[in-house]
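The complex appears here minus one protein chain, its other protein chains still in place.
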Amino acid sequence: MSSDLPVLLAAVSVLSALHMGFQARRVGWSRMKHKIMPPSVTGPAEFERTFRAHQNGVEFYPIFLVLLWTSGIFCNEGLAALGGFLYIVGREIYFTGYINETKKRLPGFYLALCVILILSVMASVGIIQSFLDKYLDIELF
Amino acid sequence: MSSDLPVLLAAVSVLSALHMGFQARRVGWSRMKHKIMPPSVTGPAEFERTFRAHQNGVEFYPIFLVLLWTSGIFCNEGLAALGGFLYIVGREIYFTGYINETKKRLPGFYLALCVILILSVMASVGIIQSFLDKYLDIELF
Partner (left out) sequence: MSSDLPVLLAAVSVLSALHMGFQARRVGWSRMKHKIMPPSVTGPAEFERTFRAHQNGVEFYPIFLVLLWTSGIFCNEGLAALGGFLYIVGREIYFTGYINETKKRLPGFYLALCVILILSVMASVGIIQSFLDKYLDIELF
């Protein structure tokens, strides 16, 4: 196996995938607690918050993965992996907060959003640099 | 083109992507059959089961892709691809079962879940090994 593989990005990706699976599990537990049989997705407020918390995670997950890998490969793997870890932490705070009260989803959401923005900038800078180098033979740094 | 490319993982990924597209198509057919115009997502029980079967597939798809590629790259490509193929089979059984009856979603779901768990273990073992090798210069096997 090549030792050049981005093992930190892979580690954070697997951790985030397991965390997404755990969120799906918590929706299942909430279904049992409130006796909501699939395919229904409506019920008591707590169940609906749990369901939406998971859905919001699903909506953002591929965006996160794209930015994690492009920023990690084209800019800095260690920083991207650290950002990825903070994203998972933000998502956990978001999920647990949202279950308790709609407003309590915000702190975790802002942390996750912050990471998304930073990874976007890292990815964009790295890709532009790599593009200039590869296609126009311009080395910026 | 390098012959080192993980062609089995790519093949299973494309197959799974087409299967996801096919599921979306079946939701569209169910819309037509039951005359449910978008953006509505509620209606007869059969339509709601079809819709949720697809949504559940969407929720798990990025998790599956992450585990397929990390287990395939860091552990064993052939085994991961075989697991990926079984996951698609599980998802097909799940979808077809769910459309007929809510309870019939379970066998396919458990097969898909089983694959998810095995790929998680393979990915974790491979990544930990690769991490120890790359950063601590420890070779386990």
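First chain written, first letter: the chains are A and B, and each begins at residue 1.
As a working rule, a contact is a pair of C-beta atoms (placed from the backbone, for glycine too) under 8 Å apart; a residue touches a chain by one contact, two chains touch by 3 or more.
A quick note: this is a predicted structure, and the numbers were derived from the prediction, not measured.
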Which chain B residues would touch the chain omitted from the figure, given the whole complex? 1, 3, 5, 7-8, 10-11, 13-14, 16-18, 20-21, 24, 37-41, 54-55, 58, 61-62, 65
What does the interface between chain A and the hidden chain look like in terms of residue numbers? 45, 48-49, 51-53, 58-60, 62-63, 66-67, 70, 73-74, 98, 102, 105, 116, 120, 123-124, 127, 130-131, 133-135
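Simple rule for what comes next: only the chains that are shown with their structure count from here on.
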Chain centre separation in whole Å, for chain B relative to chain A (CA means): 18
